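Shown here: the complex without one of its protein chains, the others still in place.
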Amino acid sequence: MNLIISGTNRKHSNSIKVAKFYQKELSKRGEEFEILSLEDLPENIIATDLYGKRSEAFAEIQQKVSEAKKFVFIIPEYNGSYPGVLKIFIDACSFPASFFHKKAALVGVSTGKYGNIRGVDHFTGVCNYMRMHVLPLKIHIPLIQNELNNEHEFHDPISLKFIMEQIEEIVRF
Amino acid sequence: MNLIISGTNRKHSNSIKVAKFYQKELSKRGEEFEILSLEDLPENIIATDLYGKRSEAFAEIQQKVSEAKKFVFIIPEYNGSYPGVLKIFIDACSFPASFFHKKAALVGVSTGKYGNIRGVDHFTGVCNYMRMHVLPLKIHIPLIQNELNNEHEFHDPISLKFIMEQIEEIVRF
Amino acid sequence: MNLIISGTNRKHSNSIKVAKFYQKELSKRGEEFEILSLEDLPENIIATDLYGKRSEAFAEIQQKVSEAKKFVFIIPEYNGSYPGVLKIFIDACSFPASFFHKKAALVGVSTGKYGNIRGVDHFTGVCNYMRMHVLPLKIHIPLIQNELNNEHEFHDPISLKFIMEQIEEIVRF
Partner (left out) sequence: MNLIISGTNRKHSNSIKVAKFYQKELSKRGEEFEILSLEDLPENIIATDLYGKRSEAFAEIQQKVSEAKKFVFIIPEYNGSYPGVLKIFIDACSFPASFFHKKAALVGVSTGKYGNIRGVDHFTGVCNYMRMHVLPLKIHIPLIQNELNNEHEFHDPISLKFIMEQIEEIVRF
């Protein structure tokens, strides 16, 4: 199963809402993606799953990652870049089984004005380093708190237009 | 006390050796820096010290960070960028007490050929976002395993020349 | 005299208007900056002023650059980064007389939504490589066509607040 990574372990995050929106829209087009929320990482991951160690809890996550061929990363802006917890997840994953020659679509979200342009660019560097193909259309959603309505759907027609264009590319990609 | 951040929690890392070298050379010039190794982060930091939470263990670290005015960051290359654990540390630190309008010197290290150019550039973006002044001379040490001799000192004259130039700038900066 | 670089050779650009606004506000605080518009570059600069060559036309520009100690760069977004013509200007300038250990403040402008975050970050890398100190507060002005009123002044209070904060830093820096 392909994976949508909700790139934070913050509870009740906007990222998880965005992940669910992508999951639903992809499913409508016949593409089934599972959501992997970084809320599910082991709490002591920095001690148990780096530098060749592997916990039982992460082993299950690793198996899902190894099986996926396409990834959608939802990347909130923390301190002007991607979250540390997202990079910890990447650093914990096995190489090259996890990401080598697989495909990635990137979605930046922020509560501020710029939609995590910088964090998505930094993460592109990481993805390319791991030899992932990155879909060129990257989505940047600023002021995410205003973008989602009560049903956790996007309502701004311009945001929706670009998101749908990206989703079409994920399907064809 | 100013701080040298050894940017990984890996045991017996090259980063900690580089940190000690900088500490000794800075001390010779009358600048006392304490080393903060990310080995000392709480193991469950992703659960205890993000999103407004604060553990007793990290509170002590936070106090050191709040008091420092200058930082030297030793940044190993993990997956083509800075380590996740270094960004977790940044994400856990209080804003703006930790870094706002303070000064940063950056040192990239890698076992590969390029000295973590990309990771140091990404970290510059993070530092500037937090409104730190970043010293323009950044050091990139590739093939770190060959650079340090048995006394954990640099012996290559070209590496030494640039490191000493950076250290002079840290003193004057 | 210090310099404000209007980073495009497009006629009637928004960048030149932003440059004039900065010049006026800096002057009010006793800091005299001259504007250097890239409209004034020699038209055949790529043939006359790279790789050690020097035209009379550029020699005058070079002299101004060599004398300045502080620079404000106004950087419009062209194809997702800084303009080629701005980098040509940098590539034509003498090293190290032009920029080494001097100071730079960066202002990104775009007609689109994101205020040239990426281009300003790329240009930070260039500035640091040339060993310039870059002011950490970088300004990003999206939708520039809406930001300037008929007198070419900013009217949005939030944009003004950050611009004024940056201008204070340029003075103190």
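Structural remarks
Note that the chains take the letters A, B and C in the order they are written out, and that residue 1 is the start of every chain.
Everything that follows uses one rule, which is that contacts are C-beta pairs under 8 Å (C-beta built on N, C-alpha and C of every residue); 3 or more make two chains touch, one makes a residue touch a chain.
Just so it is clear, the model here is predicted, and its values are computed rather than measured.
From the options C:Met1, C:Leu50, C:Ala97 or C:Met164, the residue with contact to the unseen chain in the full assembly is C:Leu50. When the missing chain is restored to the complex, the residue among A:Arg10, A:Lys70 or A:Lys138 that touches it is A:Lys138.
In the full complex, the hidden chain is touched by subunit C at residues 9-11, 41, 43-47, 50-51, 78-92, 118, 122, 125-126, 128-130.
Annotation for subunit A: contacts to the undisplayed chain at residues 101, 121, 124-125, 127-128, 130-134, 136-138.
Residues 113-115, 117-118, 121, 140, 142 of subunit B touch the missing chain (whole complex, contact as defined above).
Everything that follows uses one rule, which is that only the chains that are shown with their structure count from here on.
Averaged C-alpha coordinates give centres for subunit A and subunit B that are 28 Å from one another.
Subunit C has its Cα centroid 31 Å from the Cα centroid of subunit B. If you average the CA atoms of subunit A and of subunit C, the two centres end up 35 Å from each other.
Residue positions of subunit B touching 2 or more other chains: 125, 128, 130.
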